[in-house]
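Data block below; observations after.
Excluded from the complex is one protein chain; the other protein chains are retained at their positions.
And now, subunit A:
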Amino acid sequence: MEVLSLIGSGFLVALTPLNIGLLLMGCFVGTLLGALPGLGPVNGVAVLIPLTFAFGFDPTSSLILLCAVYFGCMYGGRISSILLNIPGDEPAIMTTLDGYPMAVQGQAANALAISGVASFVGATIAVIGLSLFAPVLARAAIHFGPADYFALYILAFATIGGIAGVDPRKTLLSALIGLMLATVGIDPISGVPRYTMDNFHLYDGIQPIVALVGLFAISEILLLLEKSAKDRPKAIKVDRWMPQWSAIWPTRWAMLRGSGVGFVAGVLPGAGASLGSFMAYVFEKQKSNGKGTFGKGDPRGVAAPESGNNAAAGGALIPMLSLGVPGSGTTAVLLAMLISLNVQPGPLLFERQPDLVWGLVASLYLANIALLILNLPMIGIFTRLMMTPTWALMPVVAAVTFVGVYGISNSIFDLELMVFFGIIGYIMRKLDISLVPLVLGLLLGGDMERALRRAMSISDGDWSILIASPISITLYVLTVGFLALSVWLAVRDHKQTQAERLTEG
């Protein structure tokens, strides 16, 4: 099989001493970031990007490091969900529902082991899916013309976060703000400076990395300041760490179902790991909640969401690598790093830089094995480090973000911009407006405009070129379908909350 030989060549890239070292470091840091309440995968990877630049690794090694962190976060998030009843990151919310009750009943070791194995199953299935489907999608995408790409970007913006149930207008507005910010700077085609307000710092445009570190990391600190420092959680004491094999084996079908559901959710644009774990949990509950044990410490309620979020995380890499359109917040951040390193993901990436693609895929197989070892026998380390108080952790994280961003550009202006974006990010998060579409708009806006203008040059100003190919028509039909679905869901939720309010009053 062709795929096997490609993966084989990937292992040659992955098994260099540098890449193995980065992989192990990424897995460790990722699990820790996931386990620490407050630092999730998006924040974790965003903070680490400037550091990665500082190290000066080549794109392949940087991507291996950050993807290991990404996968590690997905494994680590469950630890605080189970022991503290606080999700370590957003996708781990569903794991608190049955994981914490299990821990209260003295089943902490089993809950951690089940979720660890479930993470491994989900992530491995997703990497296998990535190896099989990403090249196929990339080959299909070779036929995309500029007009088709324009349609693809429209689809990505229309769907990102769209089925999560929040007001779709807010999500779209966020994407449009991102697109607006992307037009700041000298227009690469005509050379006209746009929206620079005569500030020469803005001639190069807004660096996505600066914006996203501010949006995610600085706003996170502002959000944490709302919480009281006094109510520190107490972790459940664990007497023995050895799990029972007999507790893990009965959850195997829940793991496989969760992986399948999560993987599909991950591949869809704009859904990501949170939706993956949510859908996996709901699906498993409908399927297996015969005795009403879900929510009271059912092991399957731990296995399904954990395999779901890990499978979704891996699945989200597929559209990012093969189309250049990320499927989640963290993959959007990874895309920002690749673009900054002059690597343009998309169908051509598989032809021009197979080392990068397959080196990453091989590394992810290895990362799963490393993470399984870190998360089962060595879990004691993380449960201790997890208790690092916020007042000690976040100031150091803030300092690292400032140095990292300053290190990229040596520009005080960029630091000011970062703080500004932190305030914007905080306000938007308070108003329930997702930041991911904004980041995506800022990242893809330039390409989207270029695709549109190239298409219009080809047709010499005839707008009908945008709907001239079957590919673009299909994409627009999908867009309309997604938008209709998300509007319908939002209206339904709105009516439900109104009905609840009436019955309460």
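The rule is simple: a residue touches a chain if its C-beta (ideal position, glycine included) is under 8 Å from a C-beta of that chain, and two chains touch if they have at least 3 such contacts; residues count from 1.
The working rule: contacts and distances are computed from a predicted model.
Participant: Looking only at the UniProt record of the hidden chain, which name from "Heme exporter protein B", "Multicomponent K+:H+ antiporter subunit D", "tRNA-specific 2-thiouridylase MnmA" or "Tripartite tricarboxylate transporter TctB family protein" is the right one?
Facilitator: Looking only at the record, the undisplayed chain corresponds to "Tripartite tricarboxylate transporter TctB family protein".
Participant: Hey, which of A:M242, A:I412 or A:I467 is the one touching the hidden chain?
Facilitator: With A:M242, A:I412 or A:I467 as choices, the missing chain is touched by A:I412.
Participant: Out of A:I189, A:L348, A:M378 or A:V480, point to the residue that touches the absent chain in the complete complex.
Facilitator: Counting the whole complex, the residue in contact with the absent chain is A:I189.
Participant: Who touches the missing chain here, A:N43, A:T159 or A:T390?
Facilitator: Checking each option in A:N43, A:T159 or A:T390, the one touching the absent chain turns out to be A:T390.
Participant: Touching residues of subunit A against the unshown chain: what are they?
Facilitator: Given the touch definition above, subunit A has residues 54-56, 166-167, 169-170, 172-173, 176-177, 179-180, 183, 187, 189-190, 192, 194-195, 218, 221-222, 224-226, 228-230, 389-392, 394-396, 398-400, 402-403, 406-407, 410, 412, 415-416, 419, 422-423, 426-427, 430-433, 448-449, 452-454, 456-457, 460-461, 494 touching the missing chain.
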